[in-house]
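Note that one protein chain of the assembly has been removed; the remaining protein chains are unaltered in position.
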Amino acid sequence: MNFDDTPEQARLRAEVRQFLAAHHDELAHGDGAYLEEPGHERVDELRRTQAVLFDAGYMGLTWPEEYGGGGGTNAQQAVINEELHRARVAGPVGHVGLGMCGPTILRHGSEDQKQRYIRRLLRADDMWCQLFSEPGGGSDLAALRTKATRHDDGWHVQGQKVWTTLAQHCRFGILLARTNPEAARHRGLTMFVIDMEAPGVTVRPLRQMNGHHSFNEVFLDDVVIADSERLGDVDDGWRVALTTLMNERMAVGGGGGELGVRSDVLVSHANRLLPRLSEERRVLAVEALGRVLVESLAARYSGYRLQTTLEKGEHPGPESSAGKLTAVRVAHATADLGLRLLGEDAVLARSRDGDWRWASAAASTPGIALAGGTDEILRNIVGERVLGLPPDRPRTPAAATATPIAESR
Amino acid sequence: MNFDDTPEQARLRAEVRQFLAAHHDELAHGDGAYLEEPGHERVDELRRTQAVLFDAGYMGLTWPEEYGGGGGTNAQQAVINEELHRARVAGPVGHVGLGMCGPTILRHGSEDQKQRYIRRLLRADDMWCQLFSEPGGGSDLAALRTKATRHDDGWHVQGQKVWTTLAQHCRFGILLARTNPEAARHRGLTMFVIDMEAPGVTVRPLRQMNGHHSFNEVFLDDVVIADSERLGDVDDGWRVALTTLMNERMAVGGGGGELGVRSDVLVSHANRLLPRLSEERRVLAVEALGRVLVESLAARYSGYRLQTTLEKGEHPGPESSAGKLTAVRVAHATADLGLRLLGEDAVLARSRDGDWRWASAAASTPGIALAGGTDEILRNIVGERVLGLPPDRPRTPAAATATPIAESR
Amino acid sequence: MDFDIDDEQRNFAQHARDFFSEQAGPEHARTLLAAPGEAAPGRRVLAELGFSSLTIPEDFGGVGAELLNMALVAEQAGRQLAGPSLTTAARVAVLLADDADRLAAFSEGRLSLAVLDGPPSGSRPSMDVVGATHFLALDGDDLVIGEGRVTLGEPIDATRGLGYVELTSSEVVAQDAQARWARARQVACVILAAEGLGAADRAVEIGLEYAKTRETFGRQIGAYQAVKHRLVDDWVAVNQLRSLVWWAAWAADHAPDQLPIAASAAKAYCAGTFETACETLIHVLGGIGFTWEHDAHLYWRRAKVDRLLLGDESEHLAAVATCTLHAADAAATGELQPI
Partner (left out) sequence: MDFDIDDEQRNFAQHARDFFSEQAGPEHARTLLAAPGEAAPGRRVLAELGFSSLTIPEDFGGVGAELLNMALVAEQAGRQLAGPSLTTAARVAVLLADDADRLAAFSEGRLSLAVLDGPPSGSRPSMDVVGATHFLALDGDDLVIGEGRVTLGEPIDATRGLGYVELTSSEVVAQDAQARWARARQVACVILAAEGLGAADRAVEIGLEYAKTRETFGRQIGAYQAVKHRLVDDWVAVNQLRSLVWWAAWAADHAPDQLPIAASAAKAYCAGTFETACETLIHVLGGIGFTWEHDAHLYWRRAKVDRLLLGDESEHLAAVATCTLHAADAAATGELQPI
C-alpha cells in the first residue's frame, strides 16, 4: 500500500500543477457538476478547456496512442485528475464520450471508426451522446422500440429517444436500436454510431426542474445510417451496450468522484457561515458536516481501491455500481447542508450574498440520482451479480428473457 | 371533534382513578412492555392484577355481558385504559387472549365455547396463546404443515409450532392446522381450541437474545381434540385466522399504544440525566428526544382517530397495520436514546445507578418488531389492500393460490 | 372522545377542495416562477369567500369559525399550492384580535397585510409580502403595523411571496405583545402544517397513480417493494400528520395549554413528511419527474421552502422536547398536571 508518488509521478504532478497555473485563464473552473446551465457559451468554454488539456497531453492518457490517446498509465491519469480537481478545473464536458461512447468504440468499433472518432472525441472537437432510453422504457432497456431496418443504402432508423444528455451539443451519438423484432427482448438489438446532424434527427431540449436543459428528446425520422457505422455485429447490440453500461457505472460515481458540489466547497462555505449560527445550530451543523465528510471519504477511498484494481489491468465489474449509491447520498446531503448553512436565506434561490449554488444543487440532485441507473437498479445489480442473491422473480421460462436485463441495468 | 369527557365519562374516570389508588398494592406496575422476564412469579402477579381489574369491571368492557363482558362502550374502555396508563399499571398479561383469541372465539366459536372460555380469559384465570407460526413457515402462514386428521374420538394433531408467546403459562390456545392436504395452500386449514395440558402437548420455552423466555416451541404429538373444539367450519380456518390477524394488528400498535418503554418514562429519565451532559451532547439529545416524542404523538393521535372509527362501530381494517410501523420505530428510538442518555454507562447492561431498563429494552426491540407481522409484511398489506398497489408478483394462475396470503399476512 | 371531523366540516372541506382545484393549482405555481406576482387565487378572492377571515369573530366581519375549520381549508389550499397562505390570515386574526377596525378591513379585503419575521428594520424573508400594503411586526415587546420597502427574493417556490421588508412607517398596535405574538406564530404553524398536509397528500396520490400504471421489466412499478414500501411509508406519514394537524388545530380553541407542543409537533412532522413525500414522488416518476413540465417539482419546491418557514424541524423538535420536559418536571414536583 502506497499513496506516495513515485519520483516520476511527482515530476508529472509538478508539471501539471505548473501548467494549470500558467494556463489558468484558458480553463473553465467550477464548484461542482450540474451547477451551471449548459448553454452554448458555457459548453464552448468547457470544450476549449478540454482541448487545452488534450493538447497538453492530459486527456485520455490511457487510451491507445494510435487514436490520439496518451499511451500512459491509469496512475498517471490519476495524478492528472487529482491536480485538475485541486486546481478546481471544471470536469470535462465530453464526459459521456469519454466515459461511455469512447470505451464502447474502442472495444467494438472498426479500425476506421477508431481512427475517425477517438481523437476528436478526446479533444471535445466532437461531443458525443448515448441514445439508449426511450419514453416507454425507463430503466428497462430491452423494451426499446426504436427500429432500424436494413435497406440498400444502410439502416433506416425510426423511433424516439429521451433523457439524452447534452444531445443538443453533440455531433455524434451511439444508438441502440431494434433490428430484429422477432427475437427475444434483449436479443435483436444493434448498436450504431449516429451522426446527429443527419437528416431526420430532431433534438428537443427538455427543461428540467432546475431550469437547465441538460436532457433532450431525440426524434429519429427515417434517419439513414451506413452499415459501416454499425458498432459490433447485427443483433449483438445488447452485449455492446453492456460495455457502455459498465463504463457508465464506473464513470458515474464508481471511481469515488463527487457527483454534486465539491466537498471542499462545502467546507469553505461552512467555515464562512458557521460563526453566524447560534450555538445549538452550530452543534447540529457540525455533526451534519461530519456525516457528509465521512461518507464522502468512504466513497473517495473506495474509489481509490477500485482504481488500484483497474491499474492492475482488471475491467470495471458490477461492484463499481456501489460507488454511485454513496455519491448520490453525499451529493444530496451536501446540497442540503450548504442550503441550511445559509440560515434564513435558505428559503430563497439566491442568498443576500448572491450565493445561488446550493439551491441550484438541491434542484439538480434528483437528476444526478437518475443518470447511470437509479438506486434500485444499482442495488439489484450488486445484489444479484456480486452477492448472488436470487433475482426479483422466479426464473420461469416466461421471465427468463427479461432476467438478464433486470440483472444488468 | 371533542377530547373532553362527557359527565358520565368524567365520573367513570374519577371512579377508576380512585380505585387504582386504593388498590395500588394489589396491582403490578411497570415502565413498559417486554422489560421484565415473564417468569412464574411475575406472571402470577400480572394475572392477579388482571383479575382485580376484571372484578372491578374494568376488563372487557365492550365484550358481551352474557360471557362476562361489561356490555359497555369503547369510549368507556378508552377512559379506563387511559387511567390504567396514567397510574402506570402494567399491561394485561392475557393480551394474546384479549387481543386475538377472545375476539376469534366471540366471532367463530360455539355458544358453549363462549360460555366456557370468555369469562375466565378476561379474568386471566386461563391464559391463552395462538399456535400459528411453524419452523418452516415464518410469515407465510399458508405453508403450515401441522396436520389434524379426523378420527372417531376427534381430531388427531401432529406437528410443531414456534414463536408461541407465553405458551408455558397458557391453559388454552387457538391452533391452526391443515385438515385437507389436497386443497390449495390456504384452503384446507381448520382452527381449533387446544387444551395445552392435553397429552401430547410439549412446550419448550425458547431463550431470547434479551435473556427472556417469552416465546416457545410447542410440539404436538398425536394430540386429540374433540370436534366440539373446532372454531368455525372444517377447512375454513383461513377465514377464521384472518379475524385473529386483523385483531392482532389492532392490538399490536394499531391503537396508537406504545410497544416499548413508555415515553413518559423516557421524559423523566431525560429530565434527570440531561443536566449531566455536555452542552453539545445536550443539543443532540434534545433533538433526538423531540424526534421520538413527535413520532410518538403522531402514532398516539392516529390511534385516537382509529379508536373513534371503532367507536362508531366499524371493524379494524388493514389500515390499522400502519400504526405498528411507527410504534416499532418509536420503541427502537426510545430504547436507544434512553441508553445514550446514560452516557459512559451505556456500554453496560446496568448503569452505576442500577438502571437496567434501557439495555433490556434495546435487546427486546427486535422481538417487538417481529410480533404481529414484520415491517415488510405490514407494508405489503397497506400497499396492496389499502392503497391498491399491485401484488409482489404477477397474478399468474400458478401464483394465485399464494396471493391471498401474501396480501393478508 | 370523538377525534374526527363532522359531516358539516366534511362538506365544508369538499367545498374548499372544489374551489381550490378550480382557482389554483400547480400550473399557476409554474407560471409564477417566470412571471412574479401574487399567487392564485389571490388574497382578494380568499377574502371574498371568507376563507381568510374564518377565525375572525363575526362581530369583526369574520366567519367566527374555529381554527380546525381553517385547517381543513388550508389542507385543500395546500393540495393546489394556492396562495397567499392562510397562515397569514390565521396569524393576523390573533395579532389584531382587539383592533376592530383593522380586523374588519382585513376581513373585507380592504387591508392587504403580511406578517414579518425578524426585526422591522430589516426583516427575514417573510411570507406573502408580494401584494401586501401593510406589515405587522414585533418591535421589541410592541406589536407594530406600518408600510414598508419590499425587496423580493429570487424564489424557489414563487407561491410563497417571500421578500425582505424594511418598515418605512410604524404605529404601535399593542404593547406587551410577546405572548400574543407567540400564540399567533403557533397558530400559523398549524395552518402551515395543514397546507403541507394537503400538498404531501397530493404528492403521494400522484406517485400512487403513476406506480399503478407505469410498467418496467414487465411489471407495474408499484409491484416492486422498493417502490411500494416507500409510497406506503409516505402514505402512513401523511395520515399521521393529519392526526397531528387536527389535534393542534383543535387545541388552539379547546386546550390552549396543549397548543405549543401540538403546533410544534405538527410543524416538525410536516417538514420531514412533506419533503420526503416529494422526494419519493420525483424518484418514483423517474426522468419525467425531473422535468419542468411535470408538477412534481412544484410540490418539491413548496416542501423545500415550507420546511424552513416559521422555524425549521430542529427548532420545533427542540420546542416539543423542552416543553414536554418542563411539563413533566412541573408535574413531578407537583406544580402541574402533565399534558
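Chains here go by letter, A, B and C, matching the order in which they are written, and residues are numbered from 1 within each.
By our rule, contacts are C-beta pairs under 8 Å (C-beta built on N, C-alpha and C of every residue); 3 or more make two chains touch, one makes a residue touch a chain.
In this text the structure is predicted, and so the values were computed from the model without any measurement.
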{"item": "Contact set of the excluded chain (shown chains only)", "value": "A, B, C"}
{"item": "Among A:125, A:195, A:235 or A:264, the residue in touch with the chain that has been omitted", "value": "A:264"}
{"item": "Contact residue for the chain not shown (choose from B:29, B:151 or B:207)", "value": "B:207"}
{"item": "From A:216, A:307 or A:365, residue that would touch the chain that is not displayed", "value": "A:307"}
{"item": "Residue ranges of subunit B at the interface with the undisplayed chain", "value": "133, 137-140, 143, 162-163, 206-209, 211, 215, 280-281, 284, 340, 344-350, 352, 356, 359, 362-363, 366-367, 369-370, 374-376, 379, 392, 399, 402, 405-406"}
{"item": "For subunit A, the residues touching the chain missing from this view", "value": "1-4, 75, 78, 264, 267-268, 270-271, 274, 286-287, 289-291, 293-295, 297-299, 301-302, 304-305, 307-309, 311-312, 319, 322, 325-326, 376, 379-380, 382-384, 386-394"}
{"item": "Residue ranges of subunit C at the interface with the undisplayed chain", "value": "224-226, 229"}
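The rule is simple: only the chains that are shown with their structure count from here on.
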{"item": "Of A-C and B-C, whichever chain pair has more C-beta contact pairs", "value": "B-C"}
{"item": "Mean-CA-position distance for subunit C and subunit B (Å)", "value": "38"}
{"item": "Sites on subunit C at which at least two other chains make contact", "value": "218, 314, 318"}
{"item": "Numbers and ranges of subunit A residues touching at least 2 other chains", "value": "280, 284"}
